[in-house]
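Taken from a larger complex, these chains appear in their original positions, while the remainder are omitted.
Chain IDs A, B and C follow the sequence of writing; residue 1 opens each chain.
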């Protein structure tokens, strides 16, 4: 572990309700993590037992050092034959240094085989303007795979918000041979939606190692939906609890 | 009152939300109550002014001493001409001693005239396999009364759970001459569902002493529904507040 | 500012849920405000820069001193050509002194050009018995304006309560030439409804100075709806946040 004199990043969350949106303020631009450099991470040690490496676009946006550090890890992971998944979402307003976001993401996507993202993310890296329909998602995914031959599968989480307190979550995928879409999970009383994207990615990574692609996506959706029921940004649910949703126990039956 | 060196039972409740179920852990198997013996209760004194005695299956499941103590009370209550109601629900995994549950319940139901329970409870004591439809409920109730001639009326609370946070409650009855069913009460934002079964039973006991059977069942359903709006396992609502629901004030109009 | 040895008014609120109504107890009949006298307020100073004066029926109900003080202010505001709006709601059980409510309100409405109230308030001051339909609202509004020639516009906020936790808010108006009605805003998870009437009035006063009558009413409805999402009796939302609702962002999209 590396220590720094810089503080951890902090965020302040105002939890919304009904038509009042949640609002978040980050204080992390000079956090210890943003000052990471390739020399600080011994990737050989870090990846010694690993089978899977996952990265997100936010890391690439933070600093040149973070980008370089991540890239070094991806190169080694690729050499070792690990599976690499990407959640390329970043917020364009937050790109912090003078590198072209599209270029940076393009470079790193070249190491990745699982793309976790939707129309916005595909349009961002391809410079296209696809719409949100299933047909356009399918077309966009195919073009993405054409342009990034390392990418094999695309998984897209879809949030439908009635308001801040009532969301629905479903997912769709193109895995190179099959388009599938899950049913909506109805989150009638949202507790906290922070961290739900990460819960989806984590669920997918677990699922793809256990199940076929469709069931993996169902597992990811259920994990994502469950995260909405916990305060805080961490999904506290166990595999058994997520599987309960897949097995149809969505009525919240009492556990004694 | 009897004191014991054993502690009170304790339970730990994790309140669920949406598709995340509530979970409860009991720490009561060696509680002071489970060590009760017939010699500890002076039923003559306890029942001196009583008109009604209510018992639950959980008491019979705890220990031989609890079963024997309860039975002694029921015998005296019967002699005194009190009304006896039974909520025979127990959880089969929780039966704590070497007596056959069905046999134990059968013995105690023989003293009871009001049966508060549904298909599961009837199937348990009759060894039958009825389904949940109104038709089967009616058939099951008639068979129950045939096998237990002391039983005059059967009241069944029906919970429909969209998820942990959204329930509906209604009730149905067979009182030997009439089948009735209430409308669903829609509990769109469940606060805490612990103690709602006891709230139904308590509401019924009050109602049957004030109203006809159908209105008593409506009162019980309203009391049960109101309990879902309080934190904790006690129904804090007054008779006046329950009656407000019966009179149609379910829109939560402000009280000034 | 005037100080008094009397305390501020206090209220105790029991927040309801689902079919359990909220209940409020006021402790304010001898509050410092109820002992106000015309001699305590220098209206010349207080209104020096004002363009708008708003009054509510509760003030008139508190005491003769409060009525007289308010009337003195309205006379001066009228002289200065200020716009005067009235929310004549009072609770008849709370009228605290020996003046006829109808007479008192009639006198003060004579200074007012904007009437913020619905069928109940119109019936109260006219002694009529109109029903709640749009047609009757229109008829009632016209009669109100006929009887009170100073009144130019009538704005009515309409609350539809499924239960204590789920309300809908819309508004309608007759401005002397046009009847309009907004769409319902669906408040699926009410946090606290205290102060929503004042939020509507405040929104309307702001809106009428910025927009046409219909958009002002939309602004007022959105402000009122947003207030339901805050704990406490104050609407904490900014103009920008209210405008977000008008612009259709009612899905509670996350603000980063």
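Definition applied: a contact is a pair of C-beta atoms (placed from the backbone, for glycine too) under 8 Å apart; a residue touches a chain by one contact, two chains touch by 3 or more.
Remember, it's a predicted structure, so these values are computed and weren't measured experimentally.
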Complete complex - number of sequence copies, 3 represented: 6
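We take it that only the chains that are shown with their structure count from here on.
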Which angle of rotation, from 0 to 180°, maps the CA atoms of chain A onto the equivalent atoms of chain B, to the nearest 5? 120
Taking shared numbers over all numbers used, above half giving same and below half different, the chain A and chain C interface sides are different
Whole-Å gap between the CA centroids of chain A and chain C: 47
Where chain A touches two or more other chains at once, the residues are 189
If we count contacts the way the header does, which residues on chain B are in touch with chain A in the complex? 16-24, 26, 91, 161-166, 189, 193
What part of chain A is in contact with chain B in the complex they form? 185-191, 222, 225-226, 228-230, 237, 241, 244-245, 249-256
